[in-house]
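Worksheet: one structure, shown below.
What you see is the complex with one protein chain gone and the rest in place.
After this line comes chain A, so read on.
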Amino acid sequence: MQPEKFYYDNKIVRNFGIATIVWGIIGMLVGLLVAIQLYKPAMNMGNQYTTFGRIRPLHTNAVIFAFVGNAIFMGVYYSLQRLLKARMFSDVLSKIHFWGWQLIIISAVITLPLGITTSHEYAELEWPIDIAITLIWVVFGINMFGTIFKRRERHLYVAIWFYIATFVTVAVLHIVNSFELPISFLKSYYLFAGVQDALVQWWYGHNAVAFFLTTPYLGMMYYFLPKMANRPIYSYKLSILHFWALIFIYIWAGPHHLLYTTLPGWAQSLGVVFSIMLIAPSWGGMINGLLTLRGAWDKVRDDVILKFMVVGLTAYGMATFEGPMLSLKQVNAIGHFTDWIIAHVHVGALGWNGFLTFAILYWLIPRIYRTELYSKKLASWHFWIGTLGILFYAIPMYWSGFTQGLMLKEFTQEGMLKYPNFLETTMRIIPMHVMRSIGGTLYLGGVIMMAYNLAKTMLKGSLVANEAAEAMPLAPNYTKAQDGFWHRTLERRPIQMLVLSLVVILIGTFVELMPTLTISSNIPTIASVKPYTPLELQGRDIYIREGCVGCHSQTVRPFRSETERYGEYSKAGEFVYDHPFLWGSKRTGPDLQREGGKYGNAWHYNHLMDPRLMSPGSIMPNYDWLITQKLDTSNTADKINAMRKLGVPYAPGYEKVANRDLNKQAQDIADNLAKDHIKVNSNKEIIAIIAYLQRLGTDIKANKTASN
């Protein structure tokens, strides 16, 4: 048999690489803006398109799906070809994948500031974009498996196992969390409501971290680290064990995002114990990486690329230990809803994803350009300034998280909350937020240095768009090798690998989701809980549009400190008409689940116009456009119809008279405001959002005897 000659496609790798850098800078810049908004409300810039609530999802989407997403495709397209000794299956599909993904990102950049959002965290994009993501993901899958089928290497290396698991799980997660009923081109409601919706979302949200930020990066680590250090992988057996254990266990851990909510207790406990069991499988990746460097530590001293890898792996190890600790109920009670979580995710994002991406870029760009890195010194500066940035970011956020978490729980001897006013805790942590933005600036500065360094490198060399390679074709008849460890069999059967991964992740999915989604006794209903009035429904959609859920939770946990502060703890039956649920994941401001009736309409009007009028020192942006913008009532009937289809018991034909009720309720509120000398037309958006806020949590107040 003759060796075959073929060419690796480096151009697609380069394109994804450039996209990684560009989107990285944009995403982090937006991150810096939202960080500053948290202590300088003026940075919301006085218009609706740049307020925190709308921009924060832009930051998370840009860094996760644009920066990390493009980096994944860069790493996969580079390593897959070389590990399989084959060019990518189809250049056309590669191009469609690249441009399709960039278009999706651009559509996010346009729709999110416009307030077009589903409100599910890390899944904010509306249904047409969801469909586009699905299609592009399928293109990626075909391209990957096409390449696998024409491979010249019999067995699949561990990196590829991780890529396969990533592909199949992200597909499942994305599709299930996109079950939406469209009411117009850019508006939809989730099929599930309340507790069920929350469970699906955090099953998705947690595993987006697992299968978008973790498994593809582990795969890349397994290819690039041994290449960079020129060392063999420490343990083949460890990689088998931690791969299967990781993907099996990860999928179960989602409910740890919903501890002390109305999620059934058994589901919460499953979330806790699977998080704890996740420590070892997660660490398996770190150990295998760090021990691969055994005997090469002298190289780490000199090589900035390896330094990035070591800090990245260590950050991964810290974050994957901290995560399970945060899943313990007692720890979660303090840490949840505070900056502690922000610190935790950024150790992972800045350390693990960021530093690994930088290392790979520094390693790969000079190689595909057949040249040396423009400046090693600059890269070294990037490493130190980046590490410093992470520290300056994480430490103040931990500090801030503990401070606020403990302040909110403190009681005086008289049995009163020590800090009954939430704002006091907000003001206490402002210095930490200033520090954090300095850390973020340092980190971003490092990335800009890298962009300059790599641009110079590209200009210095010239791209080898098609890199020549040679390999023997696969023999048609395979005779089993002597070292036949059982797992080797699986490694030469990609389809079985795919199916088995799918089965492994579906076990946890079914056991955890199905009972809550299908057995009604898991969500006890409450007779006094009624559907929203048309005006409240419209107000709720404004609440969603403005991203209020980014700072205000709507779930009172059963703690003394919360029931004293906010009122009666939440009941599962209260959320049955909430498509989508709006429990939130962070309390930058107070919880709003029991907001209804706490203040007068005039208070809300003034507060939304300028929060500092009613709460001096507040960091909430002004929402003055709600006063001038007219409420769009043309879609009320569609919304009522959609809700009815989802099981909300509006009377048949109600959609025809809904706007009459809406106008009446709006007029009542306007009249009430007029008594306080506030003249506002009843057709403005602010009336609708006041109606919604005044409704929140009142169903239960009306009928306290209802059982939970």
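Points worth noting:
Basically, a residue touches a chain if its C-beta (ideal position, glycine included) is under 8 Å from a C-beta of that chain, and two chains touch if they have at least 3 such contacts; residues count from 1.
Going forward, contacts and distances are computed from a predicted model.
Missing chain, UniProt protein name: "C-type cytochrome", from among "Urea ABC transporter permease subunit UrtC", "RNA polymerase subunit sigma-70", "(2Fe-2S)-binding protein" or "C-type cytochrome". Contact with the chain that does not appear here is found for just one residue of A:Val109, A:Ile142 or A:Ile276, A:Ile276.
Considering the full assembly, A:Leu241 is the residue among A:Ile18, A:Val109, A:Val176 or A:Leu241 that touches the omitted chain. Although one chain is not drawn, the whole complex shows that of A:Ile12, A:Ala35, A:Ile55 or A:Leu83 it is A:Leu83 that touches it.
Shown as candidates are A:Pro420, A:Pro473 or A:Pro649; the residue that touches the absent chain is A:Pro420. Chain A residues in contact with the hidden partner, per the touch definition given at the top, are 79, 82-83, 85, 153, 155, 157, 223, 226-227, 232-239, 241, 245, 260, 265-266, 268-269, 272-274, 276-277, 279-281, 283-284, 287, 291, 294-295, 329, 411-417, 420-421, 481-483, 557-560, 563-565, 569, 597-603, 606, 613-616, 676, 708.
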